[in-house]
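Here's a slice of the assembly, chains where they normally sit.
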Amino acid sequence: GGKEPAAGSGPAAAAAIGASGLPDLGGRVIVAVTENAYTPLNFVDPKTGKAMGWEYDAVNEIARRLNAKVDWQLSSWDLMIQSVRDGQFDVGMDGITITDERKKQVDFSDPYMVSQQFMLVRADEKRFSDAAAFAADPKLLVGAQAGTTNFYVAVYEVLDGDEQNKRIKLFETFGATVQALIAGDVDMVLMDAASSKGYVGANPGKLKSVGGPLGTEEFGFIFPPGSDLVGPFNAALASMKADGTLDRLNTKWFFEYQP
Amino acid sequence: MTNGRRAARIAAGVPWWLVLLVGLGAIALGTALADASYRVIFGAVARGFGVTIGVALASYAASLALGLLLGLARSSRLRPLREASTFYIELVRGLPMLVILYYIAFVGAPALAEVLNGLLAPLIRAGAVKAFQARDFSFATRAGLALTLGYAAFIAEIFRAGIESVDKGQIEAAHALGLSHSQTMLRVVLPQAVKNVLPALANEFVAIIKDSALVSVLGVQDITQIGKVYAASTFKFFETYNVVAFFYLCMTVSLSMLVRALERRLKRENAR
Amino acid sequence: MNAFIRVVDAVKTFGDPERGGVRALDGVSLEVAKGEVVLVIGPSGSGKSTLLRAVNRLERLDSGGIWIGDDEVTARRADLRRIREDAGMVFQSFNLFSHMSVLDNVTLAPRLVRKASAAAAREAGRAILERVGLGDKLEAYPRQLSGGQQQRAAIARALAMSPKALLFDEPTSALDPEMIKEVLDVMTALADDGMTMMVVSHEMGFARAAADRVVFMDRGRIVEQGTPEELFASPREERTKEFLGHIL
């Protein structure tokens, strides 16, 4: 199909086109990749072993609207951007924050979600309750995953903008950062509201969330550079936003779902 | 009386450490299965069991074959063959498996696709087969390929040591009987070499099972990756790692026991 | 003398000759007639093994030539298989193939080199093992045999290629006293049957019973040779006397 008119040109434009005016991909198979390690965006239900989450529902719905099929694949976060850039997959998602740096590697869809980071601390933490107090005490340490949003927010929104700052301790997984927090190795971990809720619930009496939202981030789907799917995805996203589908997904996964 | 004495003798032969290990394992299993959240994790991680075993077995089989060829080349009389295999072995043995995995995943697979397309160019032009794309090789395939290429180097060295361990007198005797060099290798040296290195080869299988944990960095759904994913969705980091450790121990300890038994048997046989 | 094995001025050096290499054979000439049994004696390192190994082309000469019958062993493009069918070799440490039964040891070369059928090779092998007194050990593995039995099996293995000559390198020196005799008996029987033999050994009993000639080597050279009676009773050279003084 040809270029769709002004992708991401706002709700008004999307409403004007309407659901029926979406591109028809003619049953094409879209290879989509995620990691299943980001509750509730993409994860495996412990009880049933089924992969599910906000992003699964959203992309399945987008594909339905575009008359396409989704072939779900898995990869690790380490590889995801690289392998989408190489054309290994048609679309990738794992709560990937849209940044200028990443835009040089892959194409992004319009943002589909706004994420905010909160400070997760030990339940008995009394030394600080907001980012400024944390930054002011040089003894306090923060745990993060290299190359992820929580790392960049810690560097640029909480601390002094130095990526080599010794107060940042890097770990491989979210689980490890939380473990380090419980063990007292670090004093704070940045995390989005849903994950924070999950970890607080899984460790009763040990953790709590403090302070206001930090570092507002926008998540986008990623595509190989020059992909012809960007337009159709944006169109479908716009239609889902317009008809309230995205809001329903937010309610379902962020409020109703209990891990 | 005699029965009692025999029982006592058998009991004295059972290693305490094994009893302890199995006992602890059983207790862990028992407590775990009584706990609902552990039960869930168990069921989940068990699903990665097949992938771990599958990746390990397939890579092991392939690296045995490749390693044998490399080992033979390494002890060949032809210098270019010898040097080429040494180059490969030294290069690969010098790299962390993690680095090999990343390479194969991102350079190896696309390159392989191009090579195959080059080889099959006429058929592709004729439309008989479709051109290969890197994505035709799944991450599991690439992980297996990386383990194979990595372990082949180790296994080649084992075969070489085995070939060198065969008494030179055996080779002389074969030559003196008029057997050609390749007949001597195939019929006299290799059978003895393989027997000598069986325990070492079996140990590599245990090692490949453990190293197969690395394929999780490519997102292959093995025990470790599923463990990681579950830890992320249940927010239970530790319980999950306990279960993961339990699965690995079951595999590796029982295999190690088999290797020991094999070693003892070979020793007894050789002593006879 | 109708020479069957002919060694002419054989020279063999190990290692770099400029930096203290060893001259294991230093101009050895020797003829062995068909059916003759030649015993080679000499101190350790005198080149006895090297001589035997050169005859069977397990070792190449630096210079000089060796012929067995009409075949030039030392020819550049010698037919190795032919040479090894001309002369069989029996080693001090038996070197039986340890992963095969005795019968398989004996039939392997006929099957692979001669392309004999499995059945024919088994039949022939059985007969030869019968001959060396191992008719009841066909399916035994080498490790299940005594040293004497192993050495007899090794002789059978060499015989299975019907060689025209047999080379023995200290065939009894790894054996216990009581087993030496059973091996020497087999060797004596072979000698009586007219087999051409070169034997490195210090067994005086065998020398007296079966050797036609004794050759004494020292430092890669043949010092003296003669019938056993001559050499043992009245050696001419000082070096020979000294050596015999030690071993007799």
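Lettered A, B and C in written order, each chain numbered from 1.
Convention: a residue touches a chain if its C-beta (ideal position, glycine included) is under 8 Å from a C-beta of that chain, and two chains touch if they have at least 3 such contacts.
Owing to the predicted nature of the structure, the values given are computational and were not obtained by experimental measurement.
When all copies in the structure file are counted, the labelled protein chains give the formula A x1, B x2, C x2.
Quick note on the criterion: only the chains that are shown with their structure count from here on.
When chain centres are set by their Cα atoms, the one at the greatest distance from chain A is C. Legend note: the chain whose CA centroid lies nearest the centroid of all displayed protein CA atoms is B.
The mean-CA centres of chain A and chain B are about 37 angstrom from one another, to the nearest whole unit. Mean C-alpha positions place chain A and chain C at a centre distance of 82 Å. Chain C has its Cα centroid 47 Å from the Cα centroid of chain B.
Residues of chain C in contact with at least two other chains: none.
Counting partner chains per residue, chain B has no residue touching two or more of them.
Across the complex, chain B meets chain A through its residues 37, 40-41, 43-44, 47, 105-106, 110, 133-135, 139, 216-221, 225-226, 228-238, 240. Against chain B, in their complex, chain A makes its touches with residues 31, 35-39, 43-47, 49, 74-76, 78-79, 82-83, 86-89, 173-176, 178-179, 198-199, 201-203, 259. By the touch criterion stated above, chain C contacts chain B in their complex at residues 56, 58, 80-81, 84-85, 88-89, 91, 93, 95-99, 108-109, 112-113, 143-144, 154, 157-158, 161.
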